[in-house]
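What you see is the complex with one protein chain gone and the rest in place.
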Amino acid sequence: MIKDTIKDAVSSIRETVKQEDIFVTEETGLKMPSRRIIIDIIKDMRRVIFPGYFGDENISSSMPDYFLGNMMTEIYEKLKGQICIALKYREQEALAPDKAEEMAADIAEKFIGKIPYIQKMLLMDIQASFDGDPAAKSKEDIIFSYPGLLAVYVYRISHELYVQDVPFIPRIMTEYAHSLTGIDINSGAVIGKYFCIDHGTGIVIGETTVIGDYVKIYQGVTLGALSTRKGQQLAGVKRHPTIGDHVTIYANSTLLGGETVIGDGCVIGGNSVIMKSVPAHTRVKINSPEITIIPDSHGTDDIWD
Amino acid sequence: MIKDTIKDAVSSIRETVKQEDIFVTEETGLKMPSRRIIIDIIKDMRRVIFPGYFGDENISSSMPDYFLGNMMTEIYEKLKGQICIALKYREQEALAPDKAEEMAADIAEKFIGKIPYIQKMLLMDIQASFDGDPAAKSKEDIIFSYPGLLAVYVYRISHELYVQDVPFIPRIMTEYAHSLTGIDINSGAVIGKYFCIDHGTGIVIGETTVIGDYVKIYQGVTLGALSTRKGQQLAGVKRHPTIGDHVTIYANSTLLGGETVIGDGCVIGGNSVIMKSVPAHTRVKINSPEITIIPDSHGTDDIWD
Amino acid sequence: MIKDTIKDAVSSIRETVKQEDIFVTEETGLKMPSRRIIIDIIKDMRRVIFPGYFGDENISSSMPDYFLGNMMTEIYEKLKGQICIALKYREQEALAPDKAEEMAADIAEKFIGKIPYIQKMLLMDIQASFDGDPAAKSKEDIIFSYPGLLAVYVYRISHELYVQDVPFIPRIMTEYAHSLTGIDINSGAVIGKYFCIDHGTGIVIGETTVIGDYVKIYQGVTLGALSTRKGQQLAGVKRHPTIGDHVTIYANSTLLGGETVIGDGCVIGGNSVIMKSVPAHTRVKINSPEITIIPDSHGTDDIWD
Amino acid sequence: MIKDTIKDAVSSIRETVKQEDIFVTEETGLKMPSRRIIIDIIKDMRRVIFPGYFGDENISSSMPDYFLGNMMTEIYEKLKGQICIALKYREQEALAPDKAEEMAADIAEKFIGKIPYIQKMLLMDIQASFDGDPAAKSKEDIIFSYPGLLAVYVYRISHELYVQDVPFIPRIMTEYAHSLTGIDINSGAVIGKYFCIDHGTGIVIGETTVIGDYVKIYQGVTLGALSTRKGQQLAGVKRHPTIGDHVTIYANSTLLGGETVIGDGCVIGGNSVIMKSVPAHTRVKINSPEITIIPDSHGTDDIWD
Amino acid sequence: MIKDTIKDAVSSIRETVKQEDIFVTEETGLKMPSRRIIIDIIKDMRRVIFPGYFGDENISSSMPDYFLGNMMTEIYEKLKGQICIALKYREQEALAPDKAEEMAADIAEKFIGKIPYIQKMLLMDIQASFDGDPAAKSKEDIIFSYPGLLAVYVYRISHELYVQDVPFIPRIMTEYAHSLTGIDINSGAVIGKYFCIDHGTGIVIGETTVIGDYVKIYQGVTLGALSTRKGQQLAGVKRHPTIGDHVTIYANSTLLGGETVIGDGCVIGGNSVIMKSVPAHTRVKINSPEITIIPDSHGTDDIWD
Partner (left out) sequence: MIKDTIKDAVSSIRETVKQEDIFVTEETGLKMPSRRIIIDIIKDMRRVIFPGYFGDENISSSMPDYFLGNMMTEIYEKLKGQICIALKYREQEALAPDKAEEMAADIAEKFIGKIPYIQKMLLMDIQASFDGDPAAKSKEDIIFSYPGLLAVYVYRISHELYVQDVPFIPRIMTEYAHSLTGIDINSGAVIGKYFCIDHGTGIVIGETTVIGDYVKIYQGVTLGALSTRKGQQLAGVKRHPTIGDHVTIYANSTLLGGETVIGDGCVIGGNSVIMKSVPAHTRVKINSPEITIIPDSHGTDDIWD
């Protein structure tokens, strides 16, 4: 009988929910930030930073000041609201409600003040992609379509919230970009100017990574930790590599460890696995495993081809 | 002349469609399941399993029983409808219409009965992710943002339909998760409790894979078949590995073959390629290919860097 | 004071925008194509090419001629409009407005004329996936769910616009597919019939790649360029490999270089890195790096596991 | 305590609902027609009957055959579905399910066959409005904006369903028009060609009214029943007047009774109250009540002014 | 120059807005209730009071308790929120924020407790309409379509808020019904059971009207004030008539004045103008103005016909 099945399922879930402190069921007035609104902020920001590209508005015939000012006001209001919810949830009794609102307003205002800087950084990232990719027919293509730019765009936004210690929201932002691009940049990473990602799917850039200027990274590159087995004990420890300026890292390379430093001007060949530092101005080249060529491939299927 | 071009294109497509049995053009009353509704079910389920996180409802101030009961009723109705369509399509003459409806109702009810179990499994998966990832600032972050959890969430739902032999729907579900996360878990796989995926992009877990409890898998790991050249002849055959309890598999490793068994407590190092079984409580470590470091990387571009 | 912060941010962005020629702020009448409409075209096309699968319409009980004809008319109008916008933007003074409209109408009409051909190619791609994948329970599963088919579907559409030298739109299309599937096929690539992608996440197929008939490619395969350091100087040069007929390339292999030719009937083993040509009917097998198995993995976390 | 209040309200409503036979709460499979879909049909029909006026489609540049055919197919499907639901509900056990479907298909097909006739009638109604209204700047104005035309449009559609004895749907349609226009035409009325309504608010045209050709009616006119005190005993009896050809009825007149016949060519002056027949080619003129003019209206407010 | 025109318009409006106290421009935190949400409440309530008629849910196959409970919870939350906004706005400094929230919660809870009563009253109103209208083919028709019922439905809801002295919201509700039906019932009126409105367009029922049980009113009836020239000085004074039980008032009659009492069982003929009391069980019949019938109406157009 379906009605009983549903009743039982309801009771059982209710029981579980009561026992888990990640669910707010008491009338505390607490609530969770809204993923939908946070994603709206990302979309709104694109219309501010790349005017004319992503909305239906015809920026050239309208009055950009009013458009930009109005969009930023809306972004400010939405962001302030979400930050406030997130702070209240994390701090609970430790934070008086109006203190939370004040902090949220302060953080959101600082964020708005950073928008021109974020835009300038992104224009340099676009230039880097255009210079480095013969398949880029125009900078417009990059703005419209390049997943690398999208991931960096979201990273640069979320990083400004990360450095102000905002809970939940930076991660929701970067995982949204991860979902769209397959590129996973933690908002805690520090990334310099003229940063270029090519193709990008599978890239992982960990929380304590530091990347200099003029760096280019290809698909499948991991800038990771040596081991995370200690779990939460490692929170806050530098676990991911430091990359100098003018470094290129080719596809599917893996660079690991918080003490691993790749010096300025290095080139890391594809498929490399690197767990210690590399001096500046050197090229790392993997000794490709030998390849056996067997004539007449037909009919073979007993091993992994 | 565009009008003629369209007319010709219409005729040509009509001709093709008539000849292909994958298109229903006769008035059989058959139709295809709706991808949109199936995705809605996944979204609705999230609001039931993680109350307060994904809808606009403020679960703490509302009456959770009514909310949960009403959501489950809706899920039941939608799912029953889609299963019925899918069964009728697959079975065609072999299944009387009211038999199809009865079967669909039965399957959907069994599914509803499984929701509390699915929730409990997912709470353990969240715990596993929290324990294992120093970048996880909170369990809330994991629920909101972690693609690994999202993929496992959809897998656990779809698996309950797979084991009841529902056509089309489990695959639509897991490919939806694949699209959002880059993590491709076949709904036929069997996965134990406290399962943890880190980063996740590029993971492939094949249909006949069996995974024990307390397993952790990193991005780019393939649990695949040795060869699929025999195609449909292999349908139903165990083609993918078996992973014991407490196993960790690091990034970009490839484990292949239906007879490959990784014993309890193993650790598989990154980039490994494994095509045979590994005894319990051992660590597999790839002998990293040697790396050549060439000073002064400037001006080199004649080879793959 | 937030009001001043917003005002300053507006001025600063306005200043930047004026200096960058990628932003249209003068009243030139120019505008950018609409990503939203371009994605709508992709979705509309699916309802034409796979009638009955992706819309709410019940194609079997309706009148397909009217449905198809009406959809194609709408596709034609939308596409013509977007191409016209894109041409005017790229060509600016070099193209009279009505000349742009005429060219756009011409290109869109040619595209419509190609739809039956695209459909036929895709039906062969579906057959190839079905024959090659034991986890494919039906061709319907492939149409509904397979990311490989989705990526190829979008590629085949976008390629018809690429060969007509349409700006922006082909790239927006393929990057949309890239975002959904993790499969990055440049619309400039030339791909033969019966093309099959398995799993697919992480695949990169570069702009000047040529692929024959009956080719199968697994996840993580890159068909890339040796080096792109020369950037825009390489635009138009053949930089990516040529793959013959009946070739299979297993997961995570990397094939690089415009002069690299993989002969007919080759099988490329997983994880291979190939930078020169391979004769026809041979099998390339990587000498897997040796693996060390260390008993008792417990307690080890000082190295990358 | 709000939770108890809600619980009590739920129980109480449940109790009431169980006792009333207008609520379907048992699992009979019966359901109610969807007001939303019925209104959609009205909107869709406007795009078919007045191509180019009410949708976003640019009918002049598209292919009207495909557009019209596709729209009519959709209208047919929606209407068939709603009629079937309505018949099943009204007839309950008296009608086998597939008989209901057959009847619904038959009625819907007859309706489709009437669309060209409805269109022709409406074009004559437009002509009548244009000829008679000096404020009508164009026929286009009438199609876009005239509430009189909208009410007649919906009446002509709903009448075709009324004569086929469809339950619920005709009334839902005419009350939708009533809501938009303040004009209440019962779908049972019989109305000739070149019918013109001016302004229209407050018009009531009862179920058994018969109206000839070339009739013009102003706002506030009632064509009503003398008394409805006998209620349901009068169902089916002719209770409303018969109006001949070429009759004009000025504002706020009231014509009552099933035996009241207004002969051809009559003109009924404004504010008349008529309860018996009027011979052809006569003019009815109310003796306006005398009017008193009182100088200096200031300061008076003790009576109804 | 359009840019200057806009700038000037902005300044001018800003100036006006600053001077008018009906606009909130200072950062007081005050805001206005949301008409959209208030209308949503009306729509939600219909699904609770007439289960199965107005939503997409199939109430017969679902679990009505969960559905009703969940809907009522949502209604409670929305209503509480809007009342709180309205109270804060009206009371401004006079009401502490948490006092406003408490009052709003209290009012909303009382309202929820009244829903079963409202439903019972409406079921009697439906019965009255069915008994009195030979054109009513079923009670279902009345629920779906009758504007009279819709107006009474909204009145009965809004009245429960009026008696609790909620600002803005009752009026927004009744004017919404007015807009849909042309029936203008002030939420302050007191209306007994078995109330029936026929056709309804143009009905006005003033704020201090009192109506007994079993009353029937036709289109165009005004229950109004004798004079409102004193404007706001009359606020709160009884200005509109009192109607006894079992009274029928025919179309377009006007009854005026706060001291006008229509006794039980009266019948008021159409077009009457009544400014003093009428004893019980009498019939008021207007002496229709004489009518002149002029033969041959052709060619006459020099006077108002």
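Each chain carries a letter (A, B, C, D and E) given by its place in the written order, and its residues are counted from 1.
Heads up, the rule we're going with is that a residue touches a chain if its C-beta (ideal position, glycine included) is under 8 Å from a C-beta of that chain, and two chains touch if they have at least 3 such contacts.
Every value quoted in this text rests on a predicted model; they were computed, and no experiment measured them.
Residue in contact with the omitted chain (choice from D:P116, D:G236 or D:P279): D:P116.
Of E:G69, E:G202 or E:G257, it is E:G202 that touches the chain left out of the display. Touching the chain that is not shown, out of D:D65, D:D213, D:D245 or D:D264: D:D65 (per the contact rule at the top). Residues of chain A in touch with the missing chain: 57-58, 61-63, 65-70, 72-74, 77. Residues 2, 5-10, 12-14, 16-17, 20, 22-36, 89-90, 167-168, 171-172, 174-175, 178-179, 182, 184, 186, 188, 201-202, 204, 206-207, 220, 222, 224-225, 228-237, 239, 248, 250, 252, 254, 265-270, 272-274, 278-279, 281-289, 301-305 are the ones on chain E that touch the missing chain.
Summarising the interface, chain D meets the missing chain with residues 48-54, 56, 58-61, 64-65, 68-69, 72-73, 76, 105, 108-109, 112-113, 115-116, 119-120, 123, 126, 130-141, 143-147, 180-182, 198-199, 201-202, 219-220, 226-227, 229-230, 248, 251-252, 256-257, 270-271, 273, 275, 288-298, 300, 304-305.
Here is the rule we go by: only the chains that are shown with their structure count from here on.
Interface chain A/chain C: under half of the residue numbers present appear on both copies, so the contact uses mostly different residues. Residues of chain A in contact with two or more other chains: 6, 182, 201-202, 220, 229-230, 248, 252, 270, 273, 288-289, 304-305.
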